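Working notes, structure below.
Then we have chain A:
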Amino acid sequence: MTTLHAYLFVAVVLFGIGLCGLMLRRSLIAMLISLELMLGAASLNVVALTSLSGASSSVGQVVALILIGVAAAEAAIALSLFVAIQRRAHSIDVEDLSELKG
Partner candidate 1 sequence: MNATGLVLGLAAALAIVGALLAVGLRNILHNILGFALSQVGLAGLFLTLGSDFLAVVLILVYVGAVAIAMVYAVMLSHPMDVAPVPRSRLKTAGAAVLALVVAAALWLLVRGAAFPPPSGPLEVLAGVTGHRLVSDYVLAFELISVLLVIAMIGAVMVARSFHGHRARTVGSAPAAAGAPAADPGVGAGEAAR
Partner candidate 2 sequence: MSALHALLAGPLGGFGATLLVGVVGIMGYLTFNVLFLIWLERKVAGHIQRRLGPMEVGPHGVLQTVADMLKLLGKQLLTPVATDRFVYLLAPLLVFLPTMCVASLIPLGRAQAFADMPYGLIIIVTLSGLTVLAIFMAGWASNNKYAVLGGMRSVAQVVAYEIPVLLAVLSVVLVAGTTNLHQLVTNPWPRLLGVPVPYGVVEPLAAVIFFIGITAETNRAPFDIPEAESELVGGFHTEYSGMRFAMFFFAEYTNMLVLGALGATLFLGGFRGPFQGAVPLLGPVYLLLKTYLVVFVMMWARWTFPRLRFDQLMSFAWKLLIPLALANLVATAVVLGVLA
């Protein structure tokens, strides 16, 4: 296993954990955490690949920075949405929310 593979393995594990959490958890915030973990795995992948293989590494840096920016924007919107949902439905449990359709 090369060093690159080690990074990729960590990324895959992180992605798997995130995916598991996304399916398992019912709290919207916990789901957001899982999503962010998966995004982190993706940026680790990009940085590792560009640093240790092929293209110029600063491209990977740029992509990772953009990923972080997008993830931050997403987190901001999502968290404010959760607060708004909580105010209306008094719960941010997805199972409660599905019962309150319409």
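Note that in this section a residue touches a chain if its C-beta (ideal position, glycine included) is under 8 Å from a C-beta of that chain, and two chains touch if they have at least 3 such contacts; residues count from 1.
Criterion applied: all candidates are chains of the complex that A comes from, given by their letters.
Predicted model only: the values in this text are computed from it and were never measured.
Could you check which of 1 or 2 is in contact with chain A in this complex?
1
Which part of chain A faces candidate 1 closely enough to touch in the complex?
By the definition above, chain A touches candidate 1 via 3-10, 12-21, 23-27, 29-30, 32-34, 36-37, 40, 44, 47-49, 51-62, 64-66, 68-77, 79-88, 92.
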